[in-house]
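Note that this complex is displayed minus one protein chain, with the remaining chains in position.
All chains are identified by letter, namely A and B, in their written order; residue positions are counted from 1 within each chain.
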Amino acid sequence: MDMQVAKKKLGLKERYAVMTRGLDWTPSYQKMEDIYPYIAYEGIKIHDWDKWEDPFRLTMDAYWKYQAEKERKLYAIIDAFNQNNGHLNVTDARYVNTVKLFISGISPLEYVAHRGFAHAGRAFPGPGPRVACLMQSLDEIRHAQTQVHSISNYNKYYNGMHDFHHMHDRVWFLSVPKSFFDDAITAGPFEFMVSIGFSFEYVLTNLLFVPFVSGAAYNGDMGTMTFGFSAQSDEARHMTLGLEVIKFILEQDPANVPIVQRWIDKWTWRGYRVLTLVAMMMDYMLPKRTMSWKEAWEVYFEENGGALFKDLARYGITMPKCAEQIALEKDHLSHQAWSTFYNYAAAANFHTWMPDEDEMAWLSSKYPESFDKLYRPRYEFWREQAAKGNRFYNKTLPMLCQTCQIPMIFTEPGDATKICYREVDYKGDKYHFCSDHCKEIFEHEPEKYVQAWLPVHQIYQGNCFPEGTDPTVEGFDPLAAVLKYYNLEHGRDNLDFDISEDKKNFAEWRGQATKNI
Amino acid sequence: MAVAAISKYEFAPTDTQDKFHGAQLLYIGWEDHLLFCAPFAFPFPPTMRFGDVVAGPMQAAFGYHPDFAQIDWAKVEWFKSGKPVTLDFDKSLAENGLKHKDVIRFRTPGLAGIEGSCS
Partner (left out) sequence: MSTVFLALQTNEDTRPIIEAILQDNPSAVVDEQPAMVKINADGRLVVRRETIEELIGRDYDLQELQVNMITMSGNLDQTDDEITLFWKS
């Protein structure tokens, strides 16, 4: 980029003041509380909205200029990728399953983030945060659109991505990311900012995007790498917004501290549970690995998050207490997740497989405490059975956690051989949880979480079959009906990678691309 | 604690028993056999005989595991919500005191999964 730098009449700070506070006014014929009705009920006290300042001091005029530049760069590469059959340059066709996971699990969240920031921005009386939220809202819809656009090229060739948004709202495991974001946007504007702006964007985003994007780079996927970087270039601003929002709220009133601490505890845990999907992607789905989940957690959370919470200590904020349990889970998380998707390979929109010998060796070296002892025997058994034509497809539905909606796959902190069961009796019904943290989140707001749309229970209530299905007829096959409702084609979009059309086609196309046939 | 809200916040729970067409949910987990990634959720009529649950749906759900055929059911230890419980195969779920969304686990002494790895 070689941009002309126009001589500015105002300095950055003055320009920022003019383009934010300078454009604001005090209403005279409507009451403030009528214009901003959502600002008091969460208990957060703000005395001076002008104390908020975007440290980048980015104003809307500059915003448009730089975003346009980002789009130009992105589309040049998307075109080149498509024109050159870029999809055939990926390491192997298993890689494409990470793209399927991304488009159905993450991209729809970008869209919800767009709505969430638009809503939060509208709710705040301060022009500084309002402008920052407006920018992030626009960023997020750009992310959704550019991801759909980039990945549409993969959809031309590979299965499982054809109806990602429909699936996001229905498929069992996609209720995990979906309900996470729904939980955030149905909270008040301050909690939304702490949940997504701070806990997700600042504390956890590096664990989502950096692995996906560098994973794409390692595996020859220029398309994903480019939209990833393009989205990431907005991320520094989002992180800054997230950190500023926290500091601003904490500085405004000491009574805000315990409320914010509870939100940080809650949302760090909620976000971490969603990252289970990323953990398995890193350790199992990238044919060429970047770093292990455990290593990523150590760098981006323990080291980096450690620095952050040390810095926030001056406000009385402490490291979320769930960090202790997460540290105990880091040797197990990705293996437990991959086992789950191997179990339920018949009901997902991507393929699973057993790691080969080299990959098992890599897993042993990255997880010396856990892999050989607990997970290798399981995988070797599954591999033997598959070789005998008896590949394991679990057809019985699992029990889910009421809060995170993940099947109850997680083990007791400190004992990876025992499933962790927690339960609560509330108004005559039982509710079950994967962990103390999910249980505490429920106990704090049971009225909210009793409404959870748990896919397994919804199937048993008969709500997940195509319209007009009669589940009482002879020979009714519930799995087949549920797959139809998901708009997944059995034998094509699901099951083991080894027998997939993706694998067969990729080998054929790559052959055509490299040989004269 | 209660949800912070701008007005009364009261909604019906999603999974009460009346929504399951005469069935109640029962969750069943097999200790030390994590080859099955999570406990299972089943919808059963409360009148169903417990022995039929074991011989039918449990056999179908857990039968893939080579340990399942080895189980000596007389020696199996049952737990409800983590506490030891006695379950009578000839009685119904309701007669055994099992209610909607109860969770039971079973331990099979001497059987600890693939190569003793709790898988």
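To be clear about the criterion, a contact is a pair of C-beta atoms (placed from the backbone, for glycine too) under 8 Å apart; a residue touches a chain by one contact, two chains touch by 3 or more.
Treat the numbers as computed from the prediction; the structure is a model and nothing was measured.
For the chain that is not shown, the touched chains among those present are A, taking the whole complex.
From the set A:Lys51, A:Lys310 or A:Lys395, the residue in touch with the chain omitted from the display is A:Lys310, counting the whole complex. Per the touch definition above, the residue from A:Ala217, A:Ala346, A:Ala386 or A:Val424 contacting the chain not shown is A:Ala217. Checked against the hidden chain, the listed residues A:His114, A:Arg142, A:Arg170 or A:Arg237 yield one contact partner: A:Arg237.
Screening A:Tyr66, A:Trp362 or A:Tyr426 for touch with the missing chain picks out A:Tyr66.
Against the chain not displayed here, chain A makes contact via residues 1-3, 5, 11-13, 55-58, 62, 66, 69-70, 73, 205-206, 209-210, 213-214, 217-218, 225, 229, 232-233, 235-237, 239-240, 243, 247, 290, 303-304, 306-308, 310-311, 313-314.
In the analysis below, only the chains that are shown with their structure count from here on.
Rounded to a whole number, the gap between the C-alpha centres of chain A and chain B is 31 angstrom.
Taken in their complex, chain B has these residues touching chain A: 1-6, 9-16, 19-21, 23, 25, 27, 29, 31-32, 34-43, 57, 60-61, 64, 81-82, 99-103, 105, 113-115, 117-119.
Chain contact summary for the complex, chain A toward chain B: residues 37-38, 41-43, 188, 336, 339-340, 343-344, 373-375, 377-378, 381-382, 392, 394-400, 407-409, 411, 417-419, 421, 423, 427, 429-432, 443-445, 447-448, 450-454, 456-457, 460-462.
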